[in-house]
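Since the structure comes first, as structure tokens, the remarks are kept for the end.
A single protein chain has been omitted; all remaining protein chains appear in their positions.
Residue numbering begins at 1 within each chain, and the chains themselves are lettered A and B in the order written.
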Amino acid sequence: MTLRPARLFLYLILAVFCVYYLLPLYVMLVNSLKPLSEITSGGMMALPGDWTTAAWTNAWSQAQVGVEATGLKPYFMNSFLMVVPAVAIATLMGALNGYVLTKWSFKGATVLFGLILFGCFIPFQIVLIPMARALGFLGLAGTVPGLIFVHIIYGISFSTLYFRNYYAAFPTELVRAAEIDGAGFFTIFWRIMLPNSGPIAVVCVIWLFTNIWNDFLFGASFADYDSQPMTVALNNLVQSSTGVKEYNVHFAGAIMAALPTLLVYIVAGRFFVRGLMSGSVKG
Amino acid sequence: MARSAPSAAARMRELLPRIVLSPTIALIAIFVYGFIFFTTYLSFSDSRMLPSFGWVGFDNYVKLFQLRTWDIAITNLAIFGTLYIGICCVLGLSLAILLDQKIRAEGFIRTVYLYPMALSFIVTGVAWKWFLDPGIGLESVVQGWGWESFEFNWIKDRDMAIYTIVIAAVWQTSGFVMATFLAGLRGIDSEILHAAEVDGASKFALYRRIVIPQLRPAFLSAFVVLAHMAIKSYDLVVALTNGGPGTATEVPATFMYSYTFTRNQMGVGAASAEIMLLTIAAVIVPYLWSELREPKR
Partner (left out) sequence: MGFLDIDNVTKSYGAVKVLNETEISVEKGEFLVLVGPSGCGKSTLLNMIAGLESVTSGELRINGRRINEARPADRNIAMVFQSYALYPNMTVRGNISFGMEMHGIPKPEREKKIAAVAELLQITQLLDRKPGQLSGGQRQRVAMGRALTRDPDVFLFDEPLSNLDAKLRVDMRTEIKKLHAKLGTTIVYVTHDQIEALTLSTRIAVMFGGDVQQLGTPQEIYDNPANMFVAGFMGSPAMNLVPARLRNIGGVMSAEVTLATGTAITLPFPKASHLTQDDGREIILGIRPEALTDPEGASRDSQAIHQVDIPVDVIEPAGSDTFVTVSLGGKDAIGRFRAHTSARSGQPFPFAFDMEKAVAFDPVTEARLA
């Protein structure tokens, strides 16, 4: 053990950084619970004098986001309608791809994997123009299914990466044993691989959920007013230049937009970190 | 004995894995590589509001690099990228080392440091936008506490606004870098550390000479992730400053969007996207290459 004062200093530094990281969350939270006048009069750091959830109800169901004063609620729903199928399909496809790439590998599989992987890293600006046209061509422009489609395509690269690395370490003898037992390609996948993929499936689902929920670029580019996801709606709410700036409503909306991913992080933080770490390709 | 021709069923079994993989290959081929090709073509075309296929050679690139806004955008990206990566690495490494000292409540502290990574950049942008706003945020709060001359109006200042983006981005991502380094630290063989201690190395020397050099892989993956986030960063700028004041915080990602979709200069927009892709590829391709190269038997 080091000397006590040094130790104390260490804890002090760590505590200061806790404050640094928590401060914006604190600001959002306390200010979403006070009347606007308390904020504009310079009391941003203070606890609410007059506790009120008015800003929350306002942000949820009354605020003027698009053309109509619907609040953020419909956009929150859009985000869910978009995230759930996109995550489910991208994860399943990634699992199948990882299974093929590791257990039924063929010549050139590594090259194909490398080409798939590059999709994780492209700046999406490079696909915006053709994708806008492609969605129009497919009749999906400005719709939630259109966004689902886009997120599946660019989510597959990640899910494939996760499952491929996980399955690479998965004992091949199990697959061989199942083959000898008479199980075919899909039976092995459903009965042997998937039931043993719990941890990586959680990592993958969390990663995709967070990324797709938090996406802004695709939502802003390809959604219509009635299909916008939460992030785009929140930005519209905050940036709208008409009328008084209702900071408390903005903060309430921001917390709403953050809540699902934050909950996931708190419940399954361990897996969240593992997903982040898989930035190194070999895993 | 005559070699019997493999049955159709056997051939099907043989091909099944490739059939399963083929939808992904098709999607990636079209929507990644096909689209890259398409955008590349557009960057050499006379496209304005809609794609058009008249070949104009490098005109768009010439125009792009003559534009003052683009000049601002890449300068901003250089400033932002350097500071963002640099500060994240220094802060992340420092916090990781501090947290590696057998700290009580380490799990809690780690959770606190890392949670911003779960948030949308839009949320981060909104929080910091109003927190840094001189009218209601930090400046007004500190003045309210009695320090009347306190000034902090970077977000409204053309010269300083880009740094507010650095502040918010570092806040969001440094915890992740910390976690990367912490994992690296935990992966170091403790016997080596014991050996160094027996050799009489001070704590400082231990980290400088033994530990940090071994974190090379962690540095590499942190750098790759941060570099590519910096180049792609769009949401945060939109939410925090929306490119302003004026065009002071324009970055390539916002530039590309506005030239393509609002200023009807699709050719120039495509050219700027192309530059972004090439910049990222310059970082990623060598990285992927080295990671995926088959170990020689």
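To be clear about the criterion, contacts are C-beta pairs under 8 Å (C-beta built on N, C-alpha and C of every residue); 3 or more make two chains touch, one makes a residue touch a chain.
Remember, predicted model here, so these are calculated numbers, not experimental data.
Asks: Tell me which residue among A:D50, A:E68 or A:D181 touches the hidden chain in the full complex.
Replies: Residue touching the chain left out of view: A:D181.
Asks: Out of A:L33, A:I192 or A:A257, which touches the unshown chain?
Replies: Looking across A:L33, A:I192 or A:A257, the contact with the absent chain belongs to A:I192.
Asks: Could you please point out the chain A residues that touch the chain left off the display?
Replies: The list for chain A reads 171, 173-174, 176-183, 187, 191-192, 195-196.
Just so we're on the same page, only the chains that are shown with their structure count from here on.
Asks: In whole angstrom, how far does the Cα centroid of chain A sit from the Cα centroid of chain B?
Replies: The computed centroid separation for chain A versus chain B comes out at 15 Å.
Asks: Give every residue of chain A touching chain B within the complex, in rising order.
Replies: 2, 10-11, 13-14, 17-18, 20-25, 27-28, 31, 39-40, 42-45, 93, 96-97, 100-101, 104, 106, 110, 112-119, 121-131, 133-134, 153-154, 156-157, 160, 184-185, 210, 213-214, 216-217, 220-221, 231, 234-235, 238-239, 247, 250-251, 253-255, 257-258, 261-262, 264-266, 269, 272-273, 276-277, 279-282
Asks: Give every residue of chain B touching chain A within the complex, in rising order.
Replies: 13, 16-18, 20-21, 23-25, 27-28, 31-36, 38-39, 42, 51, 95, 98-99, 101, 103, 109, 111-131, 135-138, 140-141, 143-144, 171, 175-176, 179-180, 183, 217, 220-222, 224-225, 228, 231-232, 234-235, 238-239, 242, 252-253, 256-257, 260-261, 266, 269-270, 272-274, 276-277, 280, 284-285, 287-289, 291-292, 294
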